[in-house]
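Let's look at chain A:
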Amino acid sequence: MTLVKNGAVVENEWVTVDDDTIVPIDQPAIVSANRWRNEKERLRQRNVPIGLRLSSDAVVDDIADALDTIELIALEFPAFTDGRSYSTARLLRERFGFEGEIRAVGQILRDQAQFMLRCGFDAFELAPGANVDEWIDGLSEIAIHYQPAADTRTSTAVLRHR
Partner candidate 1 sequence: MYRYDAYDSQLVGERVAQFRDQVQRRLDGALSEDEFRPLRLLNGLYLQLHAYMLRVAIPYGTLSSEQMRMLAHIARRYDKGYGHFTTRQNIQFNWTKLEEAPDILTDLAKVEMHAIQTSGNTIRNTTADPFAGVAADEIEDPRITCEIIRQWSTLHPEFSFLPRKFKIAVTGAYEDRAAVRVHDIGLAMQRNEAGEVGFEVMVGGGQGRTPMIAKTIRDFLPKDQLLSYLEAILRVYNLAGRRDNKYKARIKILVHELGTEVFRDQVEAEWEQLRDAGPNLDSAEVERIAAFFDPPSYEPAETSGYNAKLFEDHAFSDWARTNVARHKQSGYAIVSVSLKPEGEAPGDATAEQMDAMAEFAERYSLGEIRVTHEQNLVLPYVRQSDLYALWQGLRTQGLSTANIGLISDIIACPGLDYCGLATTRSIPVAQRISRLFANLDRQHDIGELRLKISGCINACGHHHVGHIGILGVDRKGEEYYQITLGGRADENAAIGKIIGPAFSSDNVVDAIETLVNIYLEQRYDGERFVDTYERIGQSPFKEALYDAR
Partner candidate 2 sequence: MTQQAVTANLLGDGRVAFLTWDGDWSDNVADSHIATSDEESEWLLETAQRAVAAQVAVDPYLIEIDASSGSAWPVQRREQIRAAGPTGTINTLSDASVDGLKRVA
């Protein structure tokens, strides 16, 4: 699996753990929201970072109490066309002020990467065989943005009146 973060390929330090597998004590681990709810107290006592993996129908309010503990949220794309996680990412960044990593996982295309970036994603788990260089190019294909979003890019409405 190739991980692109902040526009470059990086080593993935995280392990994604199934609900019925033991959570390692010495490696950052990503668990489901369900497991978080059930094992919250125990997971908080680990000395290594914990992350959450959210399905595309997850409601941010349901995991709001986890946000000061966790360092990564992986948002799932079960299909290219399931756009719910774009809104979820914006809510995490803009409404809840989450500053950890937001990682896009599942069915994602490089042609969608810039939309994700603007909604607050900063890491992308590429499908096997994906062309990494093209992916990184895809993050900056469009330089003009008509509307503000969760990123720091300035919208045209502001640029025009500077």
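On how the list was made: all candidates are chains of the complex that A comes from, given by their letters.
Going forward, a residue touches a chain if its C-beta (ideal position, glycine included) is under 8 Å from a C-beta of that chain, and two chains touch if they have at least 3 such contacts; residues count from 1.
All figures in this text were calculated on a predicted structure; none of them were measured in a lab.
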Touch-positive candidate for chain A in this complex, from 1 or 2: 1
Candidate 1 contact footprint on chain A (complex, rising order): 59, 80-84, 86-88, 90, 94-95, 109, 111-112, 114-119, 131, 141-149, 155-157, 159-161
